[in-house]
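For this view, one protein chain was removed and the others were kept in their places.
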Amino acid sequence: MKARVHVTLKKGVLDPQGQAIAHALGTLGFAGVGDVRQGKYIEIELAETDRATARARVEKMCAQLLANPVIEDYAIEIAE
Amino acid sequence: MKARVHVTLKKGVLDPQGQAIAHALGTLGFAGVGDVRQGKYIEIELAETDRATARARVEKMCAQLLANPVIEDYAIEIAE
Amino acid sequence: MSAITPALVAEHGLTPEEYARFRGFLGRDPTLTELGIVSVMWSEHCSYKSSKRWLRLLPTEAPWVICGPGENAGVVDIGDGRAVVFKMESHNHPSFIEPYQGAATGVGGIMRDVFTMGARPIANMNALRFGDPAHPKTRHLVAGVVAGIGGYGNCMGVPTVGGECNFHPAYNGNILVNAMTVGLAPADRIFYSAAAGVGNAVVYVGSKTGRDGIHGATMASAEFGADAEAKRPTVQVGDPFTEKLLLEACLELMRTDAIVAIQDMGAAGLTSSSVEMASKGGVGIELDLDRVPVRETGMTPYEIMLSESQERMLMVIRPERAELARAIFDKWELDFAIVGRITDTGRLVVRMRGAVAADIPVAPLVAEAPVYERPWVRSPAPPPVPADALARAPAIDAALRRLMGSPDLASRRWIWEQYDHMVMGDTVGRPGGDAAVVRIHGTRQGLAITTDVTPRYCQADPVEGGRQAVAEAWRNLTAVGATPLAVTDNMNFGNPEKPEIMGQFVGCIEGMSEACRALDFPVVSGNVSLYNETMGKAILPTPAIGAIGTLPDISFAMTVGFKRDGARIVVIGATRGHLGASLWLREIAGAEAGPPPPVDLAAERKAGDFVRGLIRDGRIDACHDVADGGLLVAVAEMALAGRIGAVLDPAPAGLHPAAWFFGEDQGRYLVTTGDADLLAARAAAAGVPVMVIGRTGGSSLTVDGAPPISLADLGTIHESWLPGYMAAEAGPVQTE
Partner (left out) sequence: MKAAVIVFPASNCDRDVAVALAASMGRDPLMVWHRDADFPAVDLIVLPGGFSYGDYLRAGAMAARSPVMAEVIRRARRGVPVLGICNGFQILTEAGLLPGALMRNAGLAFVCRDVHIRVETTDSVFTRRYAKGAILRIPVAHHDGNYFADRATLEALEGDGRIAFRYVEPDGRVTAAANPNGAARNIAGIFNTTRTVLGLMPHPERLADPLLGGTDGRAMFDGLVEALA
């Protein structure tokens, strides 16, 4: 079973990396680019076979390590 | 219109970050964690209203700036 | 098993003659793995087949040399039981393809070369060449390379204390990333790579092996199927975290008696490390590839032997110490595997899944490696300096402003502030001086480090350019008060199969060799990078020189900044106004022409010894060597560093002011002193020409009656070019 986790900066937290990308896209001549936000995407292979258990476990991983609740939100998908 | 871009390391390319996360999860007592891979997740607001045009444009952004094809793959979703 | 076809041989970069020679001593057709092994061992990179004959010209010995070329790095004795281990290495091509990771793994590789020998790295340097700033790729390459060097070195906790950086269109398609590491070891605890002791264990430590960087030439081989490309990234990703653990674990193990021999797995990975260890020790090695830690499934013996995965080491250890060694690597959470043993057969035997994948006699594999006497021609004389260059010379102050803000002279602060140059707590001379100075930890002894070469001189006249590169390195060490000790080099050239390129190589080596002899400055390590050419256009010949020297006490360390008002500014060495191949000529007169300034090695040595004496006797309070841009640029740099201005006398009669102020005559230093008469007397006694050219003071530079140039303005010009240029970089730097 595979979990796909998105860790994104909370709304209201400034994102210098996203801003730099937006700026760079402008420099490269891409028009109409609005806000850009950069986050992390983490794929985790799990031995677990039950979806609900898998999700609960990844939930715990996010809370304990993968995201910093001061600045980040996370979203979990369980694939397969 | 919003584009969601995933930039991931190509298969076979060493992912030290993913490896370190897997290791840390083990230390925290999570059992059954296999391979972990870390990539980037980028959200881009676009003024564009046509899906196909938007995709083509983001395709170009990825090739020119967001990913390095030597070591990275990318995937694009157009939302809304 | 696939038959070894001529096409497959050619894809492996072997000529039919080379293949015949290999088949000859093997006595049968090779396996694919064997073909892979010989192809990397006999590649230019590993065999030095084009350069070997010429490298022998370099002097490599001196009483203080503990180990010259031939090991992972050179070793010199610096007294009190301590040795300095250092080397420079290129990562040019990977850095062009993937600047961040290419540069990062280059730094990782050179650090491994140094700690393999038992030394803790204490300083890193980097010598960089980029294309025309106006070229569309340049900014991106600068951004990525600098971030990559910083990313790796900063994480390792080794200060990056200096380097150099030039721009020239000749590097548009081939940038140069040369990284140097300097390490410190007990002089009697140096580790070498010669394997010994039949029955001893061959141990693999560090990262797992993946399909990284496997010899590009073999990609088309049918054996790998259609997805070969996708499976085989040619650029590696660096893992400085693992390397830091590997460093600490190796140094910890080196404090025991477990290690008999050790060799990092760099280019050509397990192949070159095992062959070199066996060959140097005159023994055989058996490898059981089923035991090699791998990070991918289904790897073939060919792939495992040729993988260039980073952060790995091969060691020969005493079997009775295996458990002790394993415990140390466990503590650092690194892979540790006994993958083979030393034999008395003199053969490299590789087994996997019950089959013998390779069985090659090691001695002929090394001894019969091809060596080529490539045809070469002397470089033609450069075009003459345009006759009207001086007639069209702009005012001195205008020229100075332009030079100080030009890409090759502008401040490199933007670069070095991305490098942790202070970690380890011993950086005495930070970046920006003539040579970096680091303290030998826990003592008052200092180590001075520099890298130098002036490629435009080498292009104009390779022999003179080779001499100059060595002389300038020696001069830079001297300018901080150090006694120069030894050299490492990184020979970056175009395609050696072209006689004119080979001629540049030969010329540079001749010049370097002569200068090293005259200055007692042996070459103890180095690296050759050839084929730096794109679409038939070669780089400028770039023999980068890295050099070290020692200071008995860091309180002697001299700096470039003016220290006080009213001091006399004295130029040591003769000024003749040589403008050929100068920056003034290129940047102001728009001509890349003329011969480079000649180097008089006897005068060089005399002037340097004189200056060092003044520094050690406390007779001067600032010192700077006169290099790119000449006298006035050197004065401006001293003024900016000390935030104190100067008033300069007019050019002497008979010399055009531009030639006097911007000529690049060699063997010169600028110093400041409160007692110019004493200095003159000492100079007369030593037979060194000196001349007072002005005095320090105020907040501007006043030159030859021209309107004063405010230091604030000049500082802005000097500091803003690089950050301004990079601010227009179209992208976030790809980082870790």
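For clarity, chains are labelled A, B and C in written order, and residue numbers in each chain start from 1.
The rule is simple: a contact is a pair of C-beta atoms (placed from the backbone, for glycine too) under 8 Å apart; a residue touches a chain by one contact, two chains touch by 3 or more.
Please read all numbers here as calculations on a predicted model, not as lab measurements.
Taking the complete complex into account, the chain left out of view touches A, B, C. Note that of C:26, C:245, C:463 or C:676, the residue touching the chain absent from this view is C:245.
Although one chain is not drawn, the whole complex shows that of C:113, C:397 or C:420 it is C:420 that touches it.
The chain omitted from view is touched by exactly one of C:15, C:256 or C:555, namely C:555. Shown as candidates are A:22, A:36 or A:66; the residue that touches the absent chain is A:66. Residues touching the missing chain, restricted to chain A, are 13-14, 16-17, 20, 40, 64-66, 68, 70-71 (touch as defined at the top).
Where chain C meets the omitted chain, the residues involved are 147, 150-151, 154-157, 239-242, 244-245, 332-333, 416-428, 430, 439, 554-555, 732-733, 736. Take chain B: the residues that touch the chain left off the picture are 16-17, 20-21, 24, 27-28, 38.
Everything below uses one rule, namely that only the chains that are shown with their structure count from here on.
Centre to centre, using the average C-alpha position, chain B and chain C are separated by 36 Å. Chain centres here are Cα averages; for chain A and chain C they lie 40 Å apart.
With each centre defined as the average position of its C-alpha atoms, the distance from chain A to chain B rounds to 10 Å.
Shared interface positions of chain B, defined as residues touching 2 or more other chains, are 65.
Among the residues of chain C, those in touch with two or more other chains are 730-731.
Contact residues of chain B toward chain A in the complex are 6-8, 18, 21-22, 24-25, 28, 30-48, 57, 60-61, 64-66. Within the complex formed with chain C, the residues of chain B that make contact are 9-17, 19-20, 23, 65, 68, 70-71.
Touching chain B in their complex are the following residues of chain C: 97-98, 101, 207, 210-212, 230-239, 241-242, 295-296, 309-310, 333, 730-731, 734, 736.
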